[in-house]
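What follows is a short report on a single structure.
One protein chain omitted, others in place.
Chain naming follows the written order as A and B, and within any one chain the residues start at number 1.
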Amino acid sequence: MNVKALIVALCLPLPALAQGFAGLGTDAEEFAQPAPATVLQFPADHGAHPAFRIEWWYLTANLTGPDGTPYGLQWTLFRSALAPHDGQGWQTPQLWMGHAAVTTPKAHFVAERLARGGIGQAGVQAAPFSAWIDDWAMEGQDLERLRLTASGRDFAYDVGLDATGPLVLHGQNGYSVKSAAGQASHYYSQPFFQVSGNLTLPDGTIPVTGRAWLDREWSSQPLAQDQTGWDWFSLSFDSGDKLMGFVLRGTKDFTAATWIAADGSATALPDGAFVAVPLARRAVAGREVPVEWRVRLAERGVDVTVQALNPEAWMATSVPYWEGPVRIFGSHAGLGYLEMTGYDD
Amino acid sequence: MLLTLREVTKTYPGAEAPVLRGVSFDLAAGEMLALTGESGSGKSTLLHLVGGLDTADSGVVAIEGTDLTLLDDADRAALRRGTAGVIFQQFNLIPSLTVAANIAFQARLARRHDPKRAQVLSGRLGLTEHLHKYPEQLSGGQQQRVAIARTLAPQPKLVLADEPTGNLDEATADTVFALLCELVSETGAGLILVTHSERLAGRMRRRLHLRAGQLT
Partner (left out) sequence: MNAAIFSALFAHWRCNPLQLITLLAGLAVGTALWSGVQAINAEARASYDAAAATLGEGMYGQITAQDGAPIPQQTYIALRRAGWNVSPIVEGKLGSVRLVGIDPLTAPGGIGPVSVGSGADLAAFLSGAGQIFARADTLLHLPVTGLQGIATPEVAPNTAITDIGLAQRLLGKGDQIDRLLVAPEQPLTRRPLAEVAPDLIETDAQGSNDVARLTDSFHLNLTAFGLLSFAVGLFIVHGAIGLAFEQRRAMVRTLRALGVPLRRLIGLMVVELAVLALVAGVIGVALGYGVAAALLPDVAATLRGLYGADVSGQLALRPVWWLSGLAIAMGGTVVAAAGALWSLARMPLLASAQPRAWAMARRQGRFVAVSLGLLAVAAGIAVWGHGLMAGFILLGALLIGGALALPPLLGLVLRLGEGWARGPVAQWFWADSRQQLPGLSLALMALLLAMAANVGVSTMVSSFRLTFTSFLDQRLASELYVSASTAEQAAAITALAPTRADAVLPILSIDQQIAGLPAEIYGARDHATYRDNWQLLRAVPNAWEALAQGGGVLINEQLFRRAGLDLGAEVTIAPGVSLPVLGIYGDYGNPVGQVIVTEAVFRRQFPAVVALRFGLRINPAQVAALRAGLRDQGGVTDSAMVDQASIKALSLEVFERTFTVTTALNILTLAVAGFAILMSLLTLAAMRLPQLAPVWALGLTRRRLAALDLLRAMVLAALTGALALPLGLALAWALLAVVNVEAFGWRLPMYLFPLDYLRLGGLALLAAALAALWPAWRLSRMPPARLLGVFRHER
């Protein structure tokens, strides 16, 4: 067992690994489980939930440079607990992992950080809001106005985020069901960020502007045993409407989606309403990954093609997955982000 | 009497039957004797016993009254050096030494080396021009002549020849045989010639025949 495999197992409990580690949490105390009755409280719920096994602060952004070049940006902080409690010092069971990426039409830059909680190297506090690992941070008085920084060997960014709309709760008041068997997570988003700032790439610094989408999710076992991965879409249409939808691949696929109107009002859609079918696959990092999709949401008249801006947006991190900006054509036009997991062999 | 054998018996270790059974005979100085018999009849063994190369199990093998069976290894070696010279069918010569050194070898061992005699012997045997050669450079007949010269050089009292011409063609064999008899009779030594050639044996004055280890 090495550190990487363990983190893979903890952060993305894919079936084979999840089974191998199923006993890990039950050894000691039980992790907390999401409950439909839970009412999310802000700003407290912006912070960490150490009693749950996994949690993330997941920001993606579609940006444009002064010459019109499209860029993608990712900033993610994962929390993964070995035991359902917090603690000070090196003995804390709370582990943190940061992923940052910048995608251009021709290149994809990735960085990863690992840290233990309890010693100040990484953590999240709700108010004033601060999520950090090493020199990477997402900080601000509250979630309305944030500064986002990260750096890797060959890239860095420093951008400001301004919220122009309300928080969106997915599923049933933020209780998001992930399988027919009832696996679920707490899940809310802030999809209405305006972004401006600078990307530093090997060729120099580029001023950028655009839109960003923050996902917050925590759970203890979000996938059913037979589910092998997911394809997650966050689509922003030129009309101002937005669509979050995902397919959980398993013996029988499970889908869920949230239609977010331009004013921020959200409608949860049941299993089967959201349909995503791969159109083109491509060999990426030695795997066959679908980088072009047909996405349909019949009741809103959505029938679009979703195409990766850069098919090579592979996150070669401890937990490998595909994450990158996409373009949308068809019944609606727009930009968005696509995440695909469980394609690592 | 030069040589006396009385009731000589010999069995090789591991062999079922004795190779010699109660063999007795005498040989006077200057006497020449042909010893014949089938293969395995014990004639070579008899020769080896007389030459001090092997020892009898029982009986007496005496040269000039000295019983060889009572001698130790060193004394028997001394006997081989000066008193009883053996000529074998082949492999008589020391391959690492020249013809000259081979001829002188036994006489020098016996401290009876006489260069003049060696020279005469070489001349008589037609070896003069081969003295600096090595044995492997000589023909079979030539090798046997060297063996004869070497054996006769220390003037032994008894010459023992074990099929000395067995490997030679008839004409060469006759020449070598004639030379051997001639030179031996000149020294007055006794000669025992082991052969299965009736032709050669017939030329000798006295003959003994061995059958299954016994004289007939």
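The definition used in the following text is that contacts are C-beta pairs under 8 Å (C-beta built on N, C-alpha and C of every residue); 3 or more make two chains touch, one makes a residue touch a chain.
Bear in mind that the values here come from a model prediction, so they are computed numbers and not experimental data.
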item	value
Residue among B:L2, B:L46, B:L68 or B:L93 touching the omitted chain	B:L93
Full-complex contact with the absent chain, from B:H48, B:R117 or B:K157	B:H48
Hidden partner chain, touching residue among A:R79, A:R116 or A:R296	A:R116
Missing-partner contacts on chain A, residue numbers	1-3, 6, 24, 82-83, 89-91, 93, 95, 111, 114-116, 119-121, 132, 134-135, 151-156, 200
Residue numbers in chain B that touch the chain omitted from display	12-13, 44, 48, 51, 53-55, 73-74, 77-82, 86, 88-97, 101, 104-106, 108-110, 150, 162
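Please note the rule applied: only the chains that are shown with their structure count from here on.
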item	value
Chain A and chain B: spacing of chain centres that average the CA atoms, whole Å	112
